[in-house]
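Structure first, commentary second.
A single protein chain has been omitted from the complex, and every remaining protein chain is retained in its original position.
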Amino acid sequence: MVHAMVTQALGSLARALLLCAALFSGTAYAQAIEAKSIEDLVAILGAGDFTAKIDATQALATTGDPRLVPILQALLDGNLYARKSDHLVVIGKEQGGTLTATDPLAEKVIGQAPVADFERARVNNRLRTVLQTALGALQLAHPDPSRRKASADALFKTPSVEMIEPLRLAIEHEHNGTARRALVRALAATELQFSEKIDAKRAAVVTLAALADPDVRSYLNGRINSIPETANAEQQELKAAMTAAVVQIERRIASWQTFGNVLQGISLGSVLLLAAIGLAITFGVMGVINMAHGEMVMLGAYTTYVVQLAFRQYLPGGLDYALLVAVPAAFAVSGLVGVAIERGIIRWLYGRPLETLLATWGLSLMLQQAVRSFFGPTNMQVTSPSWMSGAVELTGGVVVTYNRIWIAVFALLVFGLLIFIQRRTQFGLQMRAVTQNRRMARSMGIRSGWVDALTFGLGSGIAGMAGVALSQIDNVSPNLGQGYIVDSFMVVVFGGVGNLWGTLVGAFGLGIINKFLEPYAGAVLGKILVLVAIVLFIQWRPRGLFALKGRAVEA
Amino acid sequence: MTKLLSWARAAAVAAGALAGVASAGPAFAQAAAPIKVGVLHSLSGTMAISETTLKDTMLMLVDDLNKKGGLLGRPVQAVVVDPASDWPLFAEKARELLTQHKVDVVFGNWTSVSRKSVLPVFEELNGLLFYPVQYEGEESSRNVFYTGAAPNQQAIPAVEYLMSRDGGEAKRFVLLGTDYVYPRTTNKILRAFLNSKGIADADIMENYTPFGHSDWQTIVGQVKQFASAGKKTAVVSTINGDANVPFYKELANQGVKATDIPVVAFSVGEEELAGLDTAPLVGHLAAWNYFMSINTAQNKAFISKWHAFIGNTKRVVNDPMEAHYIGFNMWVQAVKQAGTTNVDAVRQAMYGQKFMNLNGQMAVMNTNHHLSKPVLIGEIQANGQFDIVWKTPGVVVGDAWSDFIPESKPLVADWTYPWVCGNCTEPKFKN
Partner (left out) sequence: MRRQGSLFFQTLGDTGGTILVALLLAAAVLVPILNGLPASSPFHVSNYLVSLFGKYLCFALLALSVDLIWGFAGILSLGHGAFFALGGYAMGMHLMREIGTRGVYGNPVLPDFMVFLNWKELPWYWYGFDSFPFAALMAVLMPGALAFVFGWFAFRSRVTGVYLSIITQALTFALMLAFFRNNFGFGGNNGLTDFKDILGYSLQAPTTRVTLFAASALALALGYVLCRFLVSSRLGSVLIAVRDAESRTRFLGYRVEHYKLFAFVVSAMLAGIAGALYVPQVGIINPREFAPANSIEIVIWVAVGGRGTLWGAALGAVLVNYGKTYFTGALPEMWLYVLGALFIGVTLFLPKGVGGSAREWIGKLMARATKAKLALAPQPGVTE
């Protein structure tokens, strides 16, 4: 049954593409088919110019030959090569300068040769679109539902009249919900554009209007634009229906957008939280005006780079999990540097908090330059693991990227861990004791120097862990930390110095406010407004959101 | 200890300078005295990420020249200073290079504001500056040679490509930029150009963000929304340096594909992509006068020389490096021709100076102090390189004053007789 469907689909596709191609490239295309065998056309894919390749792709697709899927896919992925000496076209896999060549039609390995002997077949965006459509048509019955969805999406973007029947058939046999929705969408678009019956077109508009989907809005707008003012009454009526559908979709999208803003605000807030949380300890709890905080974050990001490098070298298969190793590694690196800083410099400066500003500023200059000398001044490449790439598309065009979801989860985990350490462990107890009353704590037998060093190390280590997360969304460069230092201080002060919960609320509050302002005021003005709001807020609450009470305040 | 020593040295220099001892003094052995080349690129601060590479490029070029026997029978010495991405410090360092080190020429600057900052110094002291970065135009100083692209050598051809069939026949444009003069100017020129091609203002969206902007969620969302009006939409990005990596990461993660909304960038080259996983960005575009992937013998030689010099085969080559390569070699030719490093003589010798660029085409220095260069459009590949999908048939003459800005249209830059002017509507000298 499925086989029959595929055959039928391919048959229709052949006709469809014939039609499309005839429309677009006319005679040149017709000649291409008549004159050339499959082998000749594949040769064009390897070496021709873009127009020739597009004609060849369309001509190849009309043959309906299932062997073509890997070839077209290889061309799309940049794995199709032509040998320089004799223009032999192969599917290639490159590794370390050597190309493993596969015969494109026979699908068997021919042999290995230096990659320099081959020229990669080039693709541009126009060819890419044609390839995606052709592959979409060829893969409507692919066993992988995500591929079927991708095919349906490709057909939605460039509908063609001959695909109506194959799409109907495909919908009948589709059991996967996501793929089915995509197919229904593609069919509605195709019918709206090509169906001869006005009822079918009306029905298609109704189907499309029910979706809160920006792509559909885009498509409908395109259709509306294509109907001229002079069209007949039937057309005008259809145009009015589509316009109403667009309004309906837009209204639904707008209400989703508010929700989207909240999500984006939470995402920005979690980035701010991560950046600030280490500072909430070194500055908030210990009172060190720690200008080198940003550099601790930067060290964490560079540690991620080094860990990924090591994985690539020794354990390429595990690269996806490198980040899991990078988190403790970054904590260790930044934490140890932090302990060293505390023992070497900060401990001489207790009771002189303003002078820690001077020393840590000097330190921050040196650390930046050290990284620059050691790694070079350019950006380091940190790749995203597959589980952090891509996005979830909620309805209404709200897109939440996986990396931001993970960063939000990570931020909350780190925060929870910190609260746990502070509230529930022996070390946390000692930490609180020393910061509240050093002399009393010492009299109780707490080694205050040791606790100071570990506290500073903890704050720095957490900053390092933040660096792992920030490496996923920002540059890994010597300037990484500088970009976050001002914001971090704002968050800690806004929330109330010395209060971790204040930092949490402050970060999310500022993040969400910023994201609600940005669409109206623009990125720059939005940020200015947030800063002004902070200044005014501090007038109202001079000790931040959650002020510490008691004698410690005056100190 | 070393710190103390260097302080002692600093103090000695200070004391000497204050006492008025001219630091140059009478030159010994005039014949063997080196020709000095100033290198004014930031090695620290925000611009170090881009400019340090250019400093190394200059050191390599100078080194290479010395291996070939120097210039005019004299060795060539590079004098490197660090203006630290601090614009007023650029002016101070330029003055130091010209008056204290007495350099014969300076190669340097990246940002427009740093160039604006040193401009009065070079004009006052009649120095010579080679500026290697693509910029907004609207300037032609007697003391500067601009070896990067003017807007007509980058922006306009790129947009023409987007409107062509191969480029996707875009009908609607988003102009995204960092809020400073280069994007503002380029977008102003582009808007005028698009209007002249029949694209209405309603189909153009402009958006500006601060330097180092790192949260692109909202803006990428806005772009997608703008693109859903039923017309093919393209993004023209003049986003600067640091902000690009988070921008492209957001673009990739939100699934903006080049086949749906192509992004063409003017400030993203091989160096910027080196910090990115480019697999999800394949097909997005950039316009430059040079790409590392160019397949010519000169280019391969240059790349291997660079790798040998820097000791790392992973380092990339980018457009401003080629600009320095052309600029430096042209300067060397001009000095040979003039037989002296005297600024006025060299300037005269520069006009019409030709040098083979890494494309295998002839770069020419025009009398408006801008180069003739080819324009290339490249698509980002999964390996971090660009694949050239389009190029101008020949070289394009750099235009200092854009024809698309009414105020600058009548202005002419021509530093030869009878004009002798950077921004005039008529020649200074008339018969």
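When the chains are written out, they are named A and B in that same order, and each has its own residue count from 1.
Assume contacts are C-beta pairs under 8 Å (C-beta built on N, C-alpha and C of every residue); 3 or more make two chains touch, one makes a residue touch a chain.
Keep in mind it's a predicted model, so treat the numbers as computed, not measured.
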Which displayed chains the hidden chain touches across the whole complex: A, B
Kindly state which of the options A:Leu135, A:Leu363, A:Met388 or A:Ala441 is in contact with the chain not pictured. A:Leu363
Only one of B:Ile35, B:Ile49, B:Leu65 or B:Val81 touches the unshown chain, namely B:Val81
If the missing chain were put back, which residues of chain A would it touch? 283, 289, 291, 345, 348-349, 352, 354-359, 361-366, 368-370, 373, 482, 486, 489-490, 493, 497, 524-525, 527-528, 531-532, 534-535, 538-540, 542-544, 554
Across the whole complex, the chain not displayed is touched by chain B residues 3, 6, 9-10, 13-14, 17-22, 43-44, 80-84, 86-89, 91-93, 95-96, 99-100, 112-113, 116-117, 119-121, 123-124, 138-139, 179-181, 184-185, 188, 208, 210-211, 405, 407-408, 411, 422-423
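Simple rule for what comes next: only the chains that are shown with their structure count from here on.
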Can you check the complex and tell me which residues of chain A touch chain B? 50, 78, 122-126, 128-129, 132, 157, 214-215, 217-225, 260, 264, 267-268, 271, 368-369, 372, 376-384, 389-391, 393, 397, 399, 401-404, 472-479, 482-483, 515, 518-519, 522-524, 527
Which bits of chain B are touching chain A when the two form their complex? 43-46, 48-49, 52-53, 165-168, 179, 207-210, 212-215, 217-219, 221-222, 224-225, 227-231, 242, 245-246, 249-250, 252-255, 258-260, 262, 271-272, 274-277, 280, 282-283, 379, 381-382, 387, 389
